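Complex shown without one protein chain; remaining protein chains in place.
Letters A and B mark the chains as written, and numbering starts fresh at 1 in each.
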Amino acid sequence: MPSKFRFTVCAFLLYAPILLAQEDLEQLLNKAEIHGDFQSDFQYYQDDKALESQVQQIPEKMGSNSYLNLSYSMGNLRAGLRYEAYFPALAGFDRRYNGSGIANRFVTYDWKGLEVTAGHFYEQFGSGITLRTYQDWNLGYDNAIDGFRVVYNGLKGVKIKGLVGTQRLYFSKGEGTVRGADAEVSLNDVLPCMTNKKLMWQIGGSFVSKYQADNDPLLKLPENVATWGLRSNWSIDKLTFYAEYAAKNNDPSFVNSNIYKAGNALLFTGSYAGNGLGISVGAKRIDNMDFRSDRNASINDVLINYLPPLTPQHTYRLVSLYPYVTQPLGEMALQAEISYNIPEVSALGGKFGSKVTANWSRVNNIDKTPTNNRLGYTSDFMKFGDQRYFENVSVDINRKLNEKTKITAAYIYTELNNNVLRLSDFKGTIYSHSVVVNVLQKLASRRSISINAEWMGTEQERGSWASLALEFTEKWFFAALSDDYNYGNPEKGLDLHYMSGTVGVKKGATRFSTTFGRQRAGVICVGGICRLVPATSGLTLSLSSSF
Amino acid sequence: MSKTGFCFALLLLIGQLAFAQGRKLPLASLKTLTGETLNSSHILSADSGVVILSFWATWCKPCLHELDNLNEALPTWQKNQSVKLVAVSVDDARNTAKLPAFVAGRGWKFEVLSDANAELKRLMNVVNVPHTFLLNKESKIVYQHTSYAPGDEEELWEKIQALK
Partner (left out) sequence: MKPFHFSILLLFFTLSACDNIPLEDIEQAQNNDNAGQRRTRKVLLEYYTGHTCGACPGSGGVAVNQLSGLYPNQVVALAVHAGFFARARPAGQPFDYDFRTAAGNSLDDAFGVSSTGTPKGLINRNTYNGSLILTPSAWSSAVASYLNDSALVGISLEKTFIESNRQLTINATFTAFENLDFPLRVAAYLVEDSVVNWQRDYTKTPEDSPDYAHRFVLRSDLVPAEGAQLSNGPQNAAKDFVTRSFSASISNELQARYSKAIVVAYRQDSGEVLQCETVSLLP
């Protein structure tokens, strides 16, 4: 743009609010709103001799991932876009995130209970096992559907959705087309006999189908593959039950090695929420439920559905080394968890009370009988396979010692079958015991320090670890120092200290931090999707805010 | 005038627009812990009081510290003025089924809602949890903060008192 023009526009934009009459301005501003959020992460990598054998060589010296979300809303209309830039993408992110562009744009109009969206949208049917599109920036995951969606909410207790579109694949689109419809009914609102009943009952059903042309000269591939699901939620007094069943017809793909077997999934959870006591149990079956809009896609590309893992999500530093990820080709899982708020001034609870959570979860393979044809195998629905994929036994205690001190202690035992999970090259099952102790001490009105000590003992994979992390916060300033020490690594020269230091500032919705040091290889998992993080050494700058 | 200058000016204007008037709570669908679907307008106070809206997740330890501390402080605050706390969980399907039991075991006395596919989180431009908003009597957002350290609730209390 010619500079004189730019200057005029800038001047207008900067001073317009003053130039316009106060009332007109109020009217305009009362209707229109512009909001947004952004995050920018920058990394500079330095050579680290000790990490050479672990790391895939990062040819670029630095990387940066940034995004800016902007949305404009006025009355019933809302429009927005997201601009993303990778120059190049940070280590561990898919290299197809390259360059910059508008990754997401949409317009939504809401009118008398009917909401229409054109462009990119995120949606979830039930618990996501038939369809879930979502985005997670730290994971580099975005399977948004770009198309058209209609949501009808006009009748009380009824919600109907319909959608059609193609999925985002980095800066382009997936090959197939996705169409779906979902209906959810709250029987208490719709059936007169249920109106004042104590039992709350919601039911729902969904149907999702994808189309992809078949150009294979050797196999006749189904061009339309559908997944349908039924779900129900019952809640009475302190008890809640949820069940969802989904089935998929033949879907030969790269991930399932082109078998023609149908898929199915069953999720069931029940919980009791009493006064200070919560108990939840869950059971799950997944059989050949990888569902993508491109049958040739792999890793996390163009997934249509989301298969939640039925295992606890630990965010402790060392325990997060071995996370479990749902096996879409088949698994059977069970979970039981108790949360108890031990009352104050009691023998066990101490002066201020304690909170305890205990969890047991187990995942096995499904029963499989191979067939000698393209069907692949048959599987007995209710049977558990004899191969263990994962087991977790953990106890977390959180206790307030006095007005200024809080302690968290946890013990976690996990068994992870790495022949199936393939988190690394190690073959066999990884057995690990972990102990975590965290002390949160308030030093003054807005000053506090947190000390986190962890130990993970294992004889497999990279061996045992010990970790110490200190975090200090004062009003808008924070600093942290940490060291993860892989003292038990069997490989010579790899029993390293992964030390790093962070300083940063935060105010309102804005946060800026700088980290320098060595980062160990690991996995970042959110929900059931993971990203492998390579070991790196260097400087990281991170800025995020929203307005 | 350079391109960056132009962009900066544009962002300044956006900033002015945004701060010129408090932000309203966007419309989104949330679920209660017993499975009913609610409109986000349910979060607003029934008696024109002040509302604290806090986004959290079961796996976010600072969020749990913040909510535990707010749970303790709330009865004292409510003696002074009408304050409502609504905690919206951004846990996805992996943890939503466990929410009722988890919340019961935490001993929280305030309302908890579930935003399983991050719809309200996205509409409110929340980047990371914890992220806490304060809505005034006209249901406009007047204060927000992200991340939590013990004592942050004291700043929140100051802002609440200013709205009396």
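In this text, a residue touches a chain if its C-beta (ideal position, glycine included) is under 8 Å from a C-beta of that chain, and two chains touch if they have at least 3 such contacts.
It should be emphasised that the depicted structure is a prediction, and the values quoted were computed from it without experimental measurement.
Student: Tell me the shown chains the invisible chain touches, ordered by label.
Tutor: Hidden chain contacts in the full assembly come out as A.
Student: Would you mind spotting which of A:Asn143, A:Ser253 or A:Thr540 touches the chain that isn't drawn?
Tutor: Among A:Asn143, A:Ser253 or A:Thr540, only A:Ser253 touches the chain that is not shown.
Student: Which of A:Ala226, A:Met456 or A:Leu496 touches the chain that is not shown?
Tutor: The single option touching the absent chain is A:Ala226.
Student: Of A:Ile102, A:Leu155 or A:Leu191, which residue touches the hidden chain?
Tutor: A:Leu155
Student: State which residues belonging to subunit A touch the missing partner chain.
Tutor: Interface residues of subunit A facing the absent chain: 56, 59, 94-96, 112-114, 150, 152, 154-155, 160-162, 164, 172-173, 175, 179-181, 183, 207-209, 211, 214-226, 249-250, 252-254, 257-258, 260, 295-299, 373-375, 425, 427.
Definition applied: only the chains that are shown with their structure count from here on.
Student: How far is the middle of subunit A from the middle of subunit B, if each middle is the mean of its Cα atoms, in Å?
Tutor: About 20 Å separates the centre of subunit A from that of subunit B.
Student: Inside the complex, what are the residues of subunit A that reach subunit B?
Tutor: Those in contact with subunit B are residues 1, 3, 6-7, 9-10, 13-14, 16-17, 29-30, 32-37, 39, 69-71, 73, 110, 122-124, 127-128, 132, 134-135, 137, 159, 184, 186, 188, 200, 202, 233, 235, 238, 240, 242, 269, 271-280, 282, 306, 308-310, 313-315, 337-341, 353, 355-357, 398, 406, 408, 438, 440, 442, 444-448, 473, 478, 506, 508-511, 526-528, 544-547.
Student: With touch defined as at the start, can you tell me which subunit B residues reach subunit A in the complex?
Tutor: 1, 5-6, 9-10, 12-18, 20-21, 23-24, 26-27, 29, 33-37, 58-61, 64-65, 92-98, 100-107, 116-119, 122-128, 131, 143-147, 149-152, 154-155
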